[in-house]
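All protein chains of the complex are present and in place, except for one that has been dropped.
Moving on, here comes subunit A:
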């Protein structure tokens, strides 16, 4: 398993940096996350040195506790034997020692010790805002792919109909389900809860949920999106909607006006048909692409995706006159890593001063 090699690899064999896999271990100060990413960049000599320096700084900034909690396969997890602990997911008893069988972060809840893996599938929690893709229309329900172990279910009865009136769903509604969501549509919804059989139910009981159009969907590892108060962001300066789904599906698209009143929602129904011939305005499209590339860079570097960081990265690229496509080049990766190291150092200084 090449992914499980540690940072020593990068130090010992710097030649591997140019092409091929590049292993790095990041320890973020705030949330104690260990990120293992394999970047594939063609770096020149100076870029390599700069990136290494930035990554070392990031590691140095991480608190010791966070670094200690990070384990790779076959690492011993220190436990107090007298506590008679419960061994949870990703742990194994070997010769009286608790050993990790997965890469991730050690979590302790009372007596339970388990490893929270980072590059695993999404683990839903009730109330999460997620973005998914419809893969099947079944009787009274849509099935959505959301990067969970199984497909999520969105019942016809747990969403608001486009006419906005609360009423019983009739057989006619059931026949017209395709007018609401079709196969392959990108849909935003909220996690409602788990059924007894473990399947996941979603709901979309507000106008802000629903079909997403005119934009692009990006997929990142779910651990990079932290649960926050806001997951819908209307970036007014760009006229762009940014939805950070907890499942790692991120939508960047043209802003659509959301309103709960019946009248405007009817108008919206007609708008797409007229606009179908016209494309997204060029300026908006540039902003969408710039933000999307900022997300691609940040997720490849393994930085937690927040709306502030995404905007900051996009702004930085715009202000230093980097073409949108060149954001995916090696130079901008290095710059982003350096900027993030500096930002975290500043944050730590402020925290220390207080």
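Side notes on the structure shown:
Here is the rule we go by: contacts are C-beta pairs under 8 Å (C-beta built on N, C-alpha and C of every residue); 3 or more make two chains touch, one makes a residue touch a chain; residues count from 1.
Basically, contacts and distances are computed from a predicted model.
For the chain that does not appear here, its UniProt entry gives the protein name "Ribosomal RNA-processing protein 42", which is one of "Cytochrome c oxidase subunit 2", "VPS9 domain-containing protein", "Ribosomal RNA-processing protein 42" or "ATP synthase subunit gamma".
Touching the chain that is not shown, out of A:92, A:217 or A:345: A:217 (per the contact rule at the top). Of the options A:71, A:98, A:130 or A:186, the residue whose C-beta touches the omitted chain is A:186. Residue-level contact of subunit A with the missing chain is found at 15, 18-20, 40, 42, 133, 135, 182-186, 211-217, 253, 276, 279-280, 282, 285-286, 289-290, 292-293, 296, 323-325, 327-329.
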